[in-house]
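Note that this complex is displayed minus one protein chain, with the remaining chains in position.
Up next is chain A:
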């Protein structure tokens, strides 16, 4: 899998072990954001929890998730967090000049999580990075020192994490069809379970503090209120599309929500400003499969198998951003970290048991039946006992 995220007019692309950046409107190919040999070993944290094996050594580093900081205040920091298959989360800070040109990028901290990360996000103040993992746990670590603590979890793979704009609620989506809204940082309070999906929930998008969207394996797009979550506010049925939903992205300026599917060449863009919602299908030129999508300004930016395409939401026109061959090769080659998220029930215990039960019960009844006949026979013979006994003695005597 390859990833794209954005901040302002700047795009960040992670694919395999490549981490690239470029600007919307620049006609130049993306440049390397940071070289892995620039990691400062002193800023790589040692895990303070039990890691099954020591730091995982991998043949090739693969990026598994990527996120940009919120940069809400003037003294905020421009940061990018990247989770990799070494179970490490690297945080980089970059600086731009007054023209927005990248002048410097540095490695701030690397934290270690116990399982392969699946999704990550900065909290509202950009003080912590919150990471969901394959074991179903949520950890957070301080951007300052990298020390990680467990905060919450599910007995199911976490597939996406997100914050509400006020930063007070953390949302998580899992492989067990659940979306939950938990308090932050008091993550021990679960405020809502949004239930309705019938397959894994892969992707979340946040509209405002109370309104969130979710989608995944069941090809349904749901809009939930956190406060009143007993049923979805709105439902968009996409079951006619020929693949599970892999990613949704929301553009608040234009009130649009874009949907990417697995192995489907069409993108669906939903107008969420209208009631009921209206959807249009969009095909991207020269592209049949998609990795990821991000939203910035009036654009959606789609990362395909070999292209980066900007969709202008005002004109609906498309612009292809040039990319280099090395990145194209990587985009073609990277596969999803988990190839099947659907349930894998290997034993149908209940069915087997119910099938076997009539038989075993019949046997039981038969043995129970025979034992009662024996009992009945014995009981009938009981009054004759003295007679039988004397007969037996007599018989023995004769012999």
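Heads up, the rule we're going with is that contacts are C-beta pairs under 8 Å (C-beta built on N, C-alpha and C of every residue); 3 or more make two chains touch, one makes a residue touch a chain; residues count from 1.
In the analysis below, contacts and distances are computed from a predicted model.
Its UniProt record calls the unshown chain "tRNA (guanine-N(7)-)-methyltransferase", which is the correct pick from "Membrane magnesium transporter", "RRP4 S1 domain-containing protein", "E2 ubiquitin-conjugating enzyme" or "tRNA (guanine-N(7)-)-methyltransferase". Only one residue from A:58, A:127, A:144 or A:190 touches the chain missing from this view: A:190. When the full complex is taken into account, the listed residue touching the unshown chain is A:154, out of A:34, A:66, A:154 or A:250. In the full complex, chain A makes contact with the omitted chain through residues 50, 52, 135, 137, 150, 152-156, 168, 176-178, 182-183, 186-190, 192-193, 195-196, 198, 230-231, 343-351, 353, 357, 360, 364.
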